[in-house]
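To start, I am sharing the structure in question, which I have written as structure tokens.
Apart from one protein chain that is not included, each protein chain of the complex appears where it belongs.
Now for subunit A:
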Amino acid sequence: MKIQTKTLIVFIVAFAASIFAGVFIYIAITQTKENAAKSVIVSGLNKEIFRRANLLDEYLLYRTESSRAQWALSGRMIDGFIGEAEKIFNKSDERKILVSIEESNKIIKQTGEQLFANFSTEPDTAKFSRKIEMQLMDQLVIARSRMIDQVNQLEIVIREKVAVLRQKLNIRVGMIVTLLFFIILADFTWIQKIIRKLAEKDAKEKAMLISIGDGMIAVDKDGRIIAMSEKTEKMIGWRFDEVKGKNLRDVVPVIDERGEIIAKEKLPMYLALTAGITTTTTTTYSYVRKDDTSFPVSMVVAPIFFEGKIIGAIDNFRDITKEKEIDRAKTEFVSLASHQLRTPLTAVSWYTEMILSGDVGQVVPGQKKYLEEIYYGNKRMIKLVDTLLDISRLELGTFKVNLKPTNIIALARYVLAEEKPKIEKKKLVFKENFGSDIPAFSTDPSLLRMVFQNLLDNAVEYTPEKGAIDLKVAFDSAKKNILITVSDNGYGIPQNQQDKIFTKSFRADNIRNYNTSGTGLGLYVVKTIIDQLGGKIWLKSEEGKGTEFYVSLPFK
């Protein structure tokens, strides 16, 4: 049963029990009230009967008019009591007695009136004899004692009823107390069950969270650790109770491949907490353990939203040491294989060249055509192998960044000279715009050369004939950087693929048709180099209109 249903049942039972108890108390109070009223009437009646008797005695003794008047008053009181009694004495036995009381009262009243009328205050002038007076007196006494008896009888009846009611009430109170006790007990048990279930649910959820087989750290909105998986403890070397409530940034510093601590503003966790951005990383980041060693991680950091607000963030991460090792082994293999490929490729190239130049006899046109295909196919392979080698060296880090004072304009011109035949062949309009005030700065010329080469190669390759290409190099002395801009009015890069353009082996859909020999490696090489040189690369592009690549390099 659902917890909501259970709490509802507990509430309904408690509500019904209190209504029941309320009704019972109301009935008990009304009944008690009624009985009290009856008792008051009966005792009042009793008292008044005796008073009336006394008044008669008084009259007979002193013969004063006041006694007679009081007697009549008392009679009216008694009538009043009887009138009240008629309203509330509604049980048949009570009514029967009441009727007989009324009868006796009537006789008393009549007899009394007779007595007062005939025996005035002057007994000597009495119309009747003493004997008659005595007779009337007797009658009166008989009726009176009968009435007293009847009233007593009524009192007894009521007392009995009160006694019975009290007994009944006692039993009912006992029953209700017992019932309420059980209801409360049942409710309490249920509430306890509900609490236990809630606690269990909570504990289960927590167990689920901490049993996640990957690294998992949850933080609150201020970046303080509120939960972590057991696996995390093993990975980072800290126990949860050691770091609970501490700022994640202080506990687990994040470093890049060069071992430098990543700035707070660049951390995925910061982005999640401040901007609600979910970040997925694959490489470059490493976590520092308790013992100051580190391991590379792949992580997904996502904000935790609750009722539309960011209440924290959760970091799921994995140790990718093995992946990195495999990746390295793969890169090493590529490097080795490319190396081995170079010699036979050179041999094919040289021999084909010698045949083509007629070194070993005349080549007929048909043969020449095929040989040229072999030659250019081989050239493509050489270029690909070179690129693969460059990549593997960049990835393995064997390409040590070799900083030298470099004249960037001379370097650009050198690459342009290489590109010139291709530019001319496609009749492209080339414009250069080199800042006149660019001093030599410290960078790696051979790596930077590859940047120029790849960006210009692409611009030439992916711009249709008679298109335009611009190369701009400028120095921003305020920002202390060098800005290279390579723009073309070529095929462009589709908007939805621009974010993937720097990934390895990625080629935009629209240019696959124009050039089938592209490898999708050029911009990856460029990006890797720019990263190593500490620069930035970004682009603006519109499909069918052209592309602009921007490279900014630190001026050192």
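Here, a residue touches a chain if its C-beta (ideal position, glycine included) is under 8 Å from a C-beta of that chain, and two chains touch if they have at least 3 such contacts; residues count from 1.
Keep in mind that, in the parts below, contacts and distances are computed from a predicted model.
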Name of the absent chain as recorded in UniProt (options "PAS/PAC sensor hybrid histidine kinase", "Putative aldouronate transport system permease protein", "(2Fe-2S)-binding protein" or "Heme lyase CcmF/NrfE family subunit"): "PAS/PAC sensor hybrid histidine kinase"
Residue among A:5, A:92 or A:343 touching the omitted chain: A:343
Candidates A:57, A:138, A:353 or A:509 - the one touching the absent chain: A:353
Selected from A:202, A:386 or A:542 as touching the chain missing from the view: A:386
Interface with the unshown chain - residue positions in subunit A: 339, 342-347, 349-351, 353-354, 357, 359, 382, 385-386, 389, 393, 398, 402
